[in-house]
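Note that one protein chain of the assembly has been removed; the remaining protein chains are unaltered in position.
And now, subunit A:
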Amino acid sequence: MKLNVDGLLVYFPYDYIYPEQFSYMLELKHALDAKGHCLLEMPSGTGKTTTLLSLIVAYMKAHPYELTKLVYCSRTVPEIEKVMEELRKLMDYYEKEMGVEQNILGLALSSRKNLCIHPSVSKEREGKVVDGRCYSLTASFVRSRHAGDDSVPICNFYEGFDAHGKEFPLPPGVYNLDDLKDYGQTKGWCPYFLARYTITHANIVVYSYHYLLDPKIAEVVSKEITKTSVVVFDEAHNIDNVCIDSMSVKITKRLLDKCSNSIQILETTITKMKDNDSKRLRREYERLVEGLRDASVARETDMALVNPVLPSEILEEAVPGSIRNAEHFVAFIRRVVEYIKTRLRVQHVVQESPAGFLRDIHTKVCIDRKPLRFTAERLASLIRTLEISDLTDFSPLVTISHFATLVATYTKGFTIIIEPFEDRAPTVSNPILYFSCLDSSIAIKPVFNRFQTVVITSGTLSPLDMYPKILDFHPVIMSSFTMTLARPCILPMIVSKGNDQVAMSSRFESREDSAVIRNYGNLLVEVAAAVPDGIVCFFTSYLYLETVVSSWYDQGIIDQLQRHKLLFIETQDAAETSLALVNYIKACDNGRGAVLLSVARGKVSEGIDFDHHLGRAVLMFGIPYVYTQSRILRARLEYLRDNFQIRENDFLTFDAMRHAAQCLGRCMRGKTDYGIMILGDKRFSRADKRSKLPKWIQEHLKDTLCNLSTEECIQIAKRWLRQMAQPFSREDQLGISLLTLEQLQSEEMQKKIQQQAQAM
C-alpha cells in the first residue's frame, strides 16, 4: 500500500493499515521535519516496528541529505531479529513495487558471542570468554607475533576480513545475524568485524541499547555515526535504568580478592618483560612522558579496554608523572585496592559523595584526584604494552579502574554506598560497595546532543511527562496513541475487596494478613474456574510470592486451584523458570489450562509475550512498588527531588505503574487477541494511580469497572468472555480498526485521524 503521509510517499508493506499507525506516522514525520526528539507511546501489537521502519525509510529516500541513517536500538536479540524481519518485508515490497534493486543496506549488530564463526571460539557459551578469546587471536601484537612465528594461533576469519573485507563493501540488502554469519562463512571473513566496519556506511543499523548508551562500548562501536541520523529506542520504558546501570559500578569482597591476584600477574609480567624486552616498557614510558595518545590504538581489535566516562569528560592531557612508570602504577593500583578493602571493612552502612571519598582516599593513602582519573586509561595502556592476551583474568581489575576513573571524574549525580551485609541477611557479612549513578540524564545526554532526532517509543510510556524530566531533554512531539478496536477486547478491572468485604491490598501493614491472602487466593480460584486456557499472575516480589503461596497451601487454596488448572511458578533461577515456561505453554496448547505465578520486574514480566490462549487473563496482586528501603533507591529519590523537582511519591508511583502496565500488556499482542486484566489492589482506583496507566488501558477502565468485589468481577468477566468467544473475522474489523487504502483516504477517516492527532 502506498500512502501519502503529509506530502510524503510512504510504501507500507501490508494491504491494510491501522488508523493509529497512520497517525503515528504523521507525528513521527513532524518530529523528523522539526529535527527534534520525540516520545511516542503506542500499544503493543499495533505494528510499531513496521510503522517506524516504513516511514523512516521513505523519509530517507525523499530527503537523502537531511537524513542519512537510522539507528534502531532494541533490547534483546530476538527483538533485533524481529526488526530485521520487518525490514526485509519492507524492502521486498519496495523491490516489488519499484521493480529495481534497492540501494539500502540494513544490518544487525550483536556481540561476538552471537556473531563468531571461529570453529572453537564460537563454542564458548559465556560472552566474556568469547570476547577474551577473540582478543587473544586478533590483537595486533598477536598478529605481529604470528608474522614472525607461525605457531602463534590467529583467527583466519579476521585475517581474511583484514586482507580483503575493507575494499569490498557489503552489497546492499538486509542482513540479520544469521545472514552475516553465512556471508562471513562463504567469504571467509569475520562477520563481527565486518558488521562493525560496515556500520559507518550502512543505512539502517539495528543493535542493542548498550552500543549507544554505555560509554565503554559506545566509544568503540558508535563513534563514527553522523549527526544526521535518527536514533530509535524501542521498548524504552526502562531506558532510565539502562542509563544508570551503564554508569554504575558494584564492588564486592570477592572482586577485590581477585584483583590482588591480577596485580600479582601484572607484577610478574612486568619483571619478566624488564628482563627480556625492556625496550617496550621504555617506549610506552616515553610515549606517556610526551603525553601522546597511543597512535597504535587505532587498531580496531585492541580496544578491549576503554574509558568508562563520557567522551566530553575525558581529559586531554598527559598521564600524571606519579603513575607513568609501570612499577609505580602497579603500586598505585595496589594501594587503591587495599584502600577499598579497608573501606569495605565497615560495621554499618556508609553513604558518601564522590567528593568525600576523594578526600578520604587522599588522607588515608595519599592518592590525588588526577592520577585516579587516569587509572582506566593507564591500565589499558599497560595491558596493551605487556601484550597480555588473556583478558578474562583482568576483568575485576578493570572494574576497579573504571570505578576509580568515574569517581574522580564526576562529583555530581553519583553516590557511594557501602553496605556491610544484605538487608535480608543481616548476620552474614557480605560487604558491597555500590558506586551508583543517580542521574539517568548523564549517560543519555551525549545521544541527545549528537543526533538530530531521537525517538523514544514503547507500548507503555505513561505518564509521558515523566520521561523528559528524568532524562532531561525537550521533546518536540509527545504523543500517546490509543488502540482503535472493533470490539472491546480488553477488560481491565480493579478488584478492591473480596466476597467478605475485606479490602485487598499489598500495603505493608496488611500484607501478612491472612484474610487478604485468602481473598487473593479466592479471586484466583474463581478466575481460574471462569477463564479458559492460560492465566498469568504477577506478585510484587519473590518474597511476597513465596509467603502467599505457602499460606495458600495451608488454606487449601492450592488444591482448589489445581482442580481447574496446572500451577507453575517463576523463580529467581533462570533455568528453572524457562522450564516452567515451556511446560506452561504445553499445558495451554493442549487445552489443560495453566496458571503461572510470576513477579513484576522479573524475567517473565519483561520479555515474554502471552498472546492469545497463553494469556487470557492477567492478575496483578498488589502494586509493584520497588523495594523502598534500598539505599540506592533512596539516594536516587533524593537526587531527583533536589535536582529535578520530582517528589518521592510521584516517582515511586510512576515506577510502580509503569511496571504494572508492562505486566498487564503481556496478554495483549494484537487486535484479534483478547484478555482480562485484573488489578487486585484497592489503591489502584485512586486517581493518581489510575491516571498513570497507559491511555489505551485507561480508555476501557470505566468507573463501573473500578472498586469491584470478587463476585462482581467474575460476573462481568463471564459475560465478556461469552461475547469475545464469538467468531471474529477480518470483515468485522475493516473500516473501524483496519483500513484499506480507499478507506484511509476517505474524508471521514482523515478527519477522524486529524481529530485524534489534535486531541493529543
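Assume a residue touches a chain if its C-beta (ideal position, glycine included) is under 8 Å from a C-beta of that chain, and two chains touch if they have at least 3 such contacts; residues count from 1.
We adopt the following convention: contacts and distances are computed from a predicted model.
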item: "CDK-activating kinase assembly factor MAT1", "Non-structural maintenance of chromosomes element 1 homolog", "CDCA4 protein" or "NADH-ubiquinone oxidoreductase chain 2" - which is the UniProt name of the missing chain; value: "CDK-activating kinase assembly factor MAT1"
item: Sole contact to the chain not displayed, among A:318, A:432, A:486 or A:652; value: A:318
item: Omitted-chain contact residue, chosen from A:250, A:334 or A:445; value: A:334
item: Among A:369, A:511 or A:631, residue touching the chain not depicted; value: A:369
item: Which of A:9, A:289, A:349 or A:515 contacts the chain that the document leaves out; value: A:289
item: Listed residues A:342, A:704 or A:723, member touching the removed chain; value: A:342
item: Absent-chain contact - pick from A:122, A:228, A:411 or A:547; value: A:411
item: Hidden partner chain, residues of subunit A it touches; value: 260, 289, 291, 317-325, 327-328, 331, 334-335, 338-339, 341-342, 345, 353, 355-356, 358-359, 362, 364-366, 368-370, 411, 641-642, 645, 647
